[in-house]
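Mind looking over this structure? Questions follow.
All protein chains but one are shown at their positions in the complex.
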Amino acid sequence: MVKASDFKGKDVLSMRDYGRKEIDFILSEATKMVKVAEKPSTLCSGKVLAVVFFEPSTRTRLSFETAMLRLGGGVTGFSDPSASSVKKGETLEDTIRTVECYADIIAMRHPETDSSERAAAAASVPILNGGSGSGEHPTQALLDLHTMKYAKGDIDGLKIGLCGDLLYGRTTHSLALALNHFDVELYLISPKELAMKEDIRRDLKMKVNEGTDLAKVIPKLDVLYDTRIQKERFTDPTKYEELKNAYIIDPVMVKKGKKNLVLMHPLPRVNEITTDVDSMPNAWYFRQVKHGVYVRMALIALALGAVK
Amino acid sequence: MVKASDFKGKDVLSMRDYGRKEIDFILSEATKMVKVAEKPSTLCSGKVLAVVFFEPSTRTRLSFETAMLRLGGGVTGFSDPSASSVKKGETLEDTIRTVECYADIIAMRHPETDSSERAAAAASVPILNGGSGSGEHPTQALLDLHTMKYAKGDIDGLKIGLCGDLLYGRTTHSLALALNHFDVELYLISPKELAMKEDIRRDLKMKVNEGTDLAKVIPKLDVLYDTRIQKERFTDPTKYEELKNAYIIDPVMVKKGKKNLVLMHPLPRVNEITTDVDSMPNAWYFRQVKHGVYVRMALIALALGAVK
Partner (left out) sequence: MVKASDFKGKDVLSMRDYGRKEIDFILSEATKMVKVAEKPSTLCSGKVLAVVFFEPSTRTRLSFETAMLRLGGGVTGFSDPSASSVKKGETLEDTIRTVECYADIIAMRHPETDSSERAAAAASVPILNGGSGSGEHPTQALLDLHTMKYAKGDIDGLKIGLCGDLLYGRTTHSLALALNHFDVELYLISPKELAMKEDIRRDLKMKVNEGTDLAKVIPKLDVLYDTRIQKERFTDPTKYEELKNAYIIDPVMVKKGKKNLVLMHPLPRVNEITTDVDSMPNAWYFRQVKHGVYVRMALIALALGAVK
């Protein structure tokens, strides 16, 4: 039986650390936060979150900051390592051991894959991984799940497509691992060159269908999770142009899907979803952002022992 | 009859959107904020302001942030677009639709003239224009009016001089448009090369006197609003030096004016007002900064529906 106290003082590092019960519990706590966010809260009054961001971010940093503010806590930190002691040659471990003297909890983004584990080993306060290089982005996976559950009522039974760059996109890695715990069917749609990263692919336990043709697959899907194809990954620009155009999602493409298709995207987008899709009821990618605040409120409150 | 609820959920984009009654109402609310700022307030508890600043600013950003803190709210955002998703090619509209998932209200500065209108069209939360390129800076105009009213009791009946760079200075544009709604006489003092921008000039409805000689005009004025002449606008450096020196305001110049002349400046100044003027009772340019907090408190509280 999972309970709130199990999360007290705990880090959030990787989706690999959570089973179905833990995920369900976090999602259920996040749903409670919808109400908490509506009025002034004192759940985390007197507590301080430090954001320690070694890479640029709007979305994730502001989401963590807002989550803490809505819980009644305060925020300090940095979003630009050039204005910090890192410049003076300080190790990540020393920076973390310093920052934990200020803050009750730390949200971190760092370019190295093992950064959040290193930070967690050094710290006595909880570390929330806000993106570790091309590795994991567990709070994004949890907000993606929360959005799906909110949109569809239940994640079990869904046919879910992951589309775009499945090789380098860390959000699809964390999400696919998380979906292992649900009764879903997965459709991986990508150019062959950007097929799902092998060490993630071989760990997937659900039924998985792989393909390259979005138009063919989209009618089967309940949820389509799109990602950006990054031009810089291609050596042959002609190849890039050809593939890129196969994955432009416009109203015509959306209408090939089910009426209630839920279209998600971790953002930022460049042009892979056209802006005339934004006003369609299927467009969930901005609403998704809001679910990030609820999920991060839940994760902060749980780690600080602020919910019973 | 203007009332607080008229401003609830509304943007603050341009002085062209306000008539005399709206301006009077905002100024009157700002005056109430002098008292509110004196002790802890919960008017905006649980609310979050996002500052979204695409250009450098000390004054305007800190003024908005302080205003929200003094109302009991929280602040998130960014002041350096290089640490944000803009770097990844995100459009202004997408950034705004993301940030509004975090914040209840957004204060924005952006280099493009139509930026605040674009943001307002994309957003469902109120947008406060904190400077849009060479276009408008309405919260500055409102704080300028509030300072004049506070210093002189009434704006109607005043003879007001605008001095310096009237061509490129957005603060004089917004202020001149705002003064259209008052019974004032305007004196425009500038080098011919920097005369009031034509599309503003032709919209002015009050009596306007134009000239180039500050010493000749200053004895007539109740208020002198000075601005910086920007060297980079001149092709002929000799011309710049000549004109620049005609507009240095020192104690001798101030004493040519009325005893109760109110000297204002949007700041930062470089050398156009000498520092030995700072201690004269006529120097209102630092006090002006404080009025910015009251005005922005009023604008935030009104837009959030926090005042009745």
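Chains: A and B, in written order; residue numbering restarts at 1 for each.
In the analysis below, a contact is a pair of C-beta atoms (placed from the backbone, for glycine too) under 8 Å apart; a residue touches a chain by one contact, two chains touch by 3 or more.
Because the structure is predicted, anything quoted here is derived from the model rather than measured.
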Identified contact with the non-displayed chain, of B:Lys3, B:Lys39, B:Lys259 or B:Lys308: B:Lys39
Of A:Ser45, A:Asn209 or A:Asn260, the residue in touch with the unshown chain: A:Ser45
Residue, one of B:Thr66, B:Thr212 or B:Thr274, that touches the chain absent here: B:Thr66
Chain A, residues in touch with the chain not shown (by the definition above): 42, 45-46, 48, 50, 74-78, 80, 82-90, 93-95, 97-99, 101-103
In chain B, positions touching the absent partner: 39-41, 53, 56-59, 62-63, 65-66, 69-70, 75, 79-80, 267-270, 275, 278, 286-287, 289-290, 292-293
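The definition used in the following text is that only the chains that are shown with their structure count from here on.
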Approximate Å spacing (C-alpha centroids) for the pair chain A, chain B: 40
